[in-house]
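Below is a structure I'd like to ask you about.
With one protein chain withheld, the remaining protein chains of the complex are depicted in position.
In this document, chain identifiers A, B and C correspond to the written order of the chains, with residue numbering beginning at 1 in each.
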Amino acid sequence: MRYHPHTPEDVRAMLDAVGLKSLDELFRSIPEPLRLRRPLDVPPAADEIALLSEFRALAARNQVEHPPFMGAGCYPHHVPPVVDQLLLRGEFFTAYTPYQPEISQGTLQGLFEWQTFVCLLTGLDVANASMYDGATATAEAALMAARVTDRKKIVVGAAVHPEYRKVLATYLASTGDEIATVPYGQDGRTDLAALEKAVDGKTAAVIVGYPNFFGVVDALPEAAALARKAGALTVSVTSEAVALGLLQAPGALGADVAVGTMQSFGNPMSFGGPVPGFFATREGNVRQMPGRIAGATVDKHGRRGFVLTLSTREQHIRREKATSNICTNSGLTALAATIHLSLLGKKGLDQLARLNFARGRLLREAMRKAGFGLRFSGPTFNEMAFEVGEAEAVVERLARRGLAAGAPLSRWYPDDPRMKGALLCAATEVHAPELIELFAQSVRG
Amino acid sequence: MRYHPHTPEDVRAMLDAVGLKSLDELFRSIPEPLRLRRPLDVPPAADEIALLSEFRALAARNQVEHPPFMGAGCYPHHVPPVVDQLLLRGEFFTAYTPYQPEISQGTLQGLFEWQTFVCLLTGLDVANASMYDGATATAEAALMAARVTDRKKIVVGAAVHPEYRKVLATYLASTGDEIATVPYGQDGRTDLAALEKAVDGKTAAVIVGYPNFFGVVDALPEAAALARKAGALTVSVTSEAVALGLLQAPGALGADVAVGTMQSFGNPMSFGGPVPGFFATREGNVRQMPGRIAGATVDKHGRRGFVLTLSTREQHIRREKATSNICTNSGLTALAATIHLSLLGKKGLDQLARLNFARGRLLREAMRKAGFGLRFSGPTFNEMAFEVGEAEAVVERLARRGLAAGAPLSRWYPDDPRMKGALLCAATEVHAPELIELFAQSVRG
Amino acid sequence: MANPTGWKPGMEKGSAPAEGPSAPGAGGATRGLALEEPLVFEQGSRGRTGVSLPAPGSDADPSRELPKGLLRGEVEGLPELSELEIVRHFTRLSQWNWGIDSGFYPLGSCTMKYNPKSSEALARLPGFAGAHPLLPASMSQGVLELMWRLERALSEIAGFAATTLSPAAGAHGELTGLMLIRAWQVSRGNPRKKVLIPDTAHGTNPASSTLNGYQTVQLESGPDGRLHPETVAKAMDEDVAAIMITNPNTLGIFESRIAEIAAIVHQKGGLVYGDGANLNALLGVGRPGDMGFDVVQYNLHKTFATPHGGGGPGSGPVAVKAILEPFLPLPLVAKEGERYRLVADPRERPRTIGKVREFWGNVGMFVRAWAFIRELGPEGLKRVAELAVLNANYVRAGLRGAYHLPYDTDSLHEVVFDDALQKEQDVATMDVAKRLMDHGFHPPTVYFPLVVHGALMIEPTETESKETLDAFVAGMRAIAEEAKRDPAAVKAAPTRPLRARLDEVRAARKPVLRWTPGMKVE
Partner (left out) sequence: MANPTGWKPGMEKGSAPAEGPSAPGAGGATRGLALEEPLVFEQGSRGRTGVSLPAPGSDADPSRELPKGLLRGEVEGLPELSELEIVRHFTRLSQWNWGIDSGFYPLGSCTMKYNPKSSEALARLPGFAGAHPLLPASMSQGVLELMWRLERALSEIAGFAATTLSPAAGAHGELTGLMLIRAWQVSRGNPRKKVLIPDTAHGTNPASSTLNGYQTVQLESGPDGRLHPETVAKAMDEDVAAIMITNPNTLGIFESRIAEIAAIVHQKGGLVYGDGANLNALLGVGRPGDMGFDVVQYNLHKTFATPHGGGGPGSGPVAVKAILEPFLPLPLVAKEGERYRLVADPRERPRTIGKVREFWGNVGMFVRAWAFIRELGPEGLKRVAELAVLNANYVRAGLRGAYHLPYDTDSLHEVVFDDALQKEQDVATMDVAKRLMDHGFHPPTVYFPLVVHGALMIEPTETESKETLDAFVAGMRAIAEEAKRDPAAVKAAPTRPLRARLDEVRAARKPVLRWTPGMKVE
């Protein structure tokens, strides 16, 4: 076995050193009734050649020839090959949480840079070293808001990613915090009148998508104003982080917390995971923040270096009093995003964001020509919902041609008749103009 | 341009420092009539996304779904992914010839290990740091033999790879050395009677394939005996190096020089190149050997280290008196072979060689069942010529089904009627038994 | 390990003496060229970029559509570098790091085993990496089948009815498991208030219980490092929703009385949660599902060799007994004939607790974990446990005498020593850990579990060779000797890495958590 270095002689010598006769004896502390005395019922071992062909066959049964015309929380973007070649350096991907900073400066400086990128994009003061994903980051944001405000009511827009809201609900089911969901208007933005009603003195957080699940740039400033008035925190949720290259930073619009995922930078879709969830907030909340944080310090010779810090918030120190239970996070995906953002830089991000906006216009135009209008009137970035009649039918029809058409919104909003024919589609830099044309034509069929 | 760091400000500042007004002025030493005053007529720049799709489209027009059933000097073998992930480490592949050993110990120790592997497999004393390929290695072997023996006649078996012989002829055309080609017998091995006649007091080298181009294990010991009697060097040529895991080492059978390629270890076929040509010989010839050589020494604190050595043989020191003109070699492909051989190790190489031999038997058996006999009666490893009637027609027919059938020998032996229906085929560890069956059936059609 | 490179293992005093370099450590550590590298934000020049992007192919102008107030210009502070500059930046950063690929990494409780490189190639196949999570089932049969097979295999390996693949890491799995327990308790009329957790437990256990709205009751483990039924019986009542047990526990000791303990808890209507982080010790040897556990989480990034990535991502599937199956979070993968589909609609699973992660889980880790299971097979998996336990016990035998062993009970995949013997020279666990770096080893986990003062928690894993363990033991023993002979040298460690001991107090006192223009840290 290529992963097991032990020769028969090694095993014998080591058993002697340990003073045992057999490998089985190593487990004598396990009562016999608790031992498994049959081979596990899993397939027999495969050699590497068989393994590769088996997995190639599996992979071939996922149709990915054309980039999907959807985002809905996970976006098809171009990842420059250089990103992955750097990620593959074993010193990065076979390391673990940098508990020993002197020999983990690479991971630590990388995380410090990640935190800085998150702060720059969100316009907030501090960020952590990553979360599991956007959904759990949203739930943790709600919990942090509850701790900070000592209130229990979470007000969330119905246009926030439905998966995120489901996870939020699942988390809060055990904590006794309550959730009030606010409807969206014809423009696909949070209904501000309804929001105003929902927000009160018991409100810990107001959660808005930015852009929201419909691809609409939601009324973050207005929502933040209402929240501030009520003494609640505003949580901005972003799953298409490229938009933050074009849109005003959430922090600059009044958000106190910004969460979501940076999957759009440096990370393949990988059927939805892993992704770099992010969490940023204002300085004042830092000691209530969940997760790891890298910080700068000096070594005993005065040279700058980095360490994990403020760990008195964390489970390994505070145990049941910790701000969160998170331990392993999404480190490597955060590093991937950091590398991609470093490559993009100021010019590149601006260019990429404008390009995505432009591709969104091309998609809208092509669909209009094909006879499909927008479901919502609000402003969009690179994603928008179209009126296509039988959305599910369209998806099925295009699937037969190997095209992933988009996400029928009725799946998440079964009770909203307006959603019946709504198909959520996205176009990015990977969708060449010709492909966008072809897509629109195919939707018409 | 992502590869050009110069900002307009940089360019201006640098021109100032240089004391010039414009970039064009940098070229004032080039007489105007010699300047190119129009843009080069090459396609306009492509962005990375366009680049990738353009190349994917090109790659898609090479049919490689099934492993080819041929070797003929380039062999389809499984390369464990770990090999390439180590090769991709920038410190290896973006370094050059280790002229500065203190910061090139990785390359140097790797080459030292490569040289050792070559020596172990060939059973010879010394090896160099790689050649361009097997063909030029063969030509250089002939030239070295001429230097060592101070003779001008090179005797080469007709069963030596025809491409190697062509290159040999091309090289020797300018040096005035003469070539005598010796026919092969019904068994596909060098005709020893003819060889005995050909070898005389003017003979510098006798060159035999091992295995030879027909996949036949040639009569190396007998040839070597004849050569030795005449005071000539014996050169053994191997392009399927996996065979050396099963066959007696050429050096042990009397070869004075062993050349060929180790492409079979760690290197993709890549349409024929690059490949790690190898060159090994006896201690006594070391100062006549072409190419770089890594050697062990100590640093000023007595610690073992490695350097390029015996460079007084080489062009950068000896110029027109050098043993060869080679400078850049095939370093990275040699490193790939070194990594793969290290992974295989003693057990793995033995297993791989026996596996290839076994797959060769399966192929022979499957073809026999399909009604195709062997062209040659000599012993084989994983490659052999079959009698299939219209070889070119078979190749065309299978090509239409995306199968690479093998190499029709008549291409290289147009004047030998025996070759009319001969198809040279190979089977390795990548050809699963079922695939071999399918192939034989398809050949029958 | 033979040592032909011209050096004798030993250890440098302070820095290199004039007459020559000091002898490398037991792990071969010495010093070599390293390169300082500023933050990416501290480099570059206006107008540079490291990417090559297509033209928009349209003259769309955002300011025509988006309210001015919602638009921003270029993001101030972003770096501007060429691709080569970025490559050098991250290449240098990586060179400051220690990974499993660098050398021995016996970080206790983290199972730092070799991460197969073939798995990296497989996870990058376009069919997996390029799959959108909302692809129609007809377009994603390959990945759905893989998830289904992995779920089946995991359920078999730990001995449970079903497994959810959703949780993103071990702690997330704990949280999910407790949610399931809560849902079950609620279904029986009352969520209950408390969760029993032994003092040897990992910090995530109590933290997860709190996050679940449960109050943690800590149980004392016995002098043999085990949890005793009497202790549990005393604490167990109708307010207790569950007990969380790690088996083998964080001392590497098997909770041999688990069956009795489970009976006590069950008897009073509680459930038994198993923290499966240490499953490596049990693969093919014993199954939590056969020991009285009702629910357990796996750490795919430990037991199943998916890379730790400098802190993540991980994957923490949760396996349950049949009674908890109805509550599993969505999605699940269903096989219908030869077709696979995601069951994601709560209307199909009305009692589900809901969702714990967006989409379907860390699928990239599933690919790697399944590849690991496929390559090892039944015998290979059992061999993993045997060799992991053999390695740990071999190190244990090797360090006996040189370091104090707080619990002399049989241990399995890891062993915990402490600094009691070194304390006499005022050398602490942290000093030993740092000195190990100078020898060429990653330190073990330190100061955990909390029941051991100054714990040194060593988990070698099955992929380490006897030679490596011998070298590690030699290094640890050399440090123990040095602590007597020259404690100052140990306390001065590390001397070989790019950075000497870092000031963690300062980091917490004056937090600098992000780059800001002109930032100075001195």
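Here is the rule we use: a contact is a pair of C-beta atoms (placed from the backbone, for glycine too) under 8 Å apart; a residue touches a chain by one contact, two chains touch by 3 or more.
This structure is a prediction, so every number in the text was calculated from the model and none was measured.
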Touch with the omitted chain, as defined above, among A:Leu15, A:Ile103, A:Val307 or A:Val443: A:Ile103
Taking the full complex into account, find the residue in B:Ile154, B:Val307 or B:Ala337 that is in contact with the omitted chain. B:Val307
Have a look at B:Thr97, B:Thr181, B:Gln288 or B:Ser442 and name the one touching the chain we're not showing. B:Thr97
Of C:Pro116, C:Gly284, C:Gly364 or C:Gly398, the residue in touch with the unshown chain: C:Pro116
Note that subunit A touches the chain not displayed via residues 1-5, 7-10, 47-51, 80-82, 85, 90-91, 103, 298, 301-304
To test your reading of the contact rule: which positions on subunit C touch the chain that is missing from view? 1-7, 14-18, 21, 24, 27-39, 42-43, 45, 48, 52, 82-85, 87-88, 91-92, 95-96, 98, 100-103, 114, 116-117, 375, 437, 440, 463-467, 496-498, 500, 519-522
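In this section, only the chains that are shown with their structure count from here on.
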Select the chain at the greatest separation from subunit A, using centres from the mean of Cα atoms. B
Centre-to-centre distance between subunit C and subunit B (centres being mean Cα positions), rounded to whole Å: 45
Counting in whole Å, what is the centre-to-centre distance of subunit A and subunit B, each centre being its mean C-alpha position? 48
By the touch rule stated above, which residues of subunit A touch at least two different other chains? 48, 52, 80, 88-89, 343, 429, 432
Which subunit C residues touch at least two other chains? 47-51, 53-54, 81, 83, 87, 91, 116, 118, 120-121
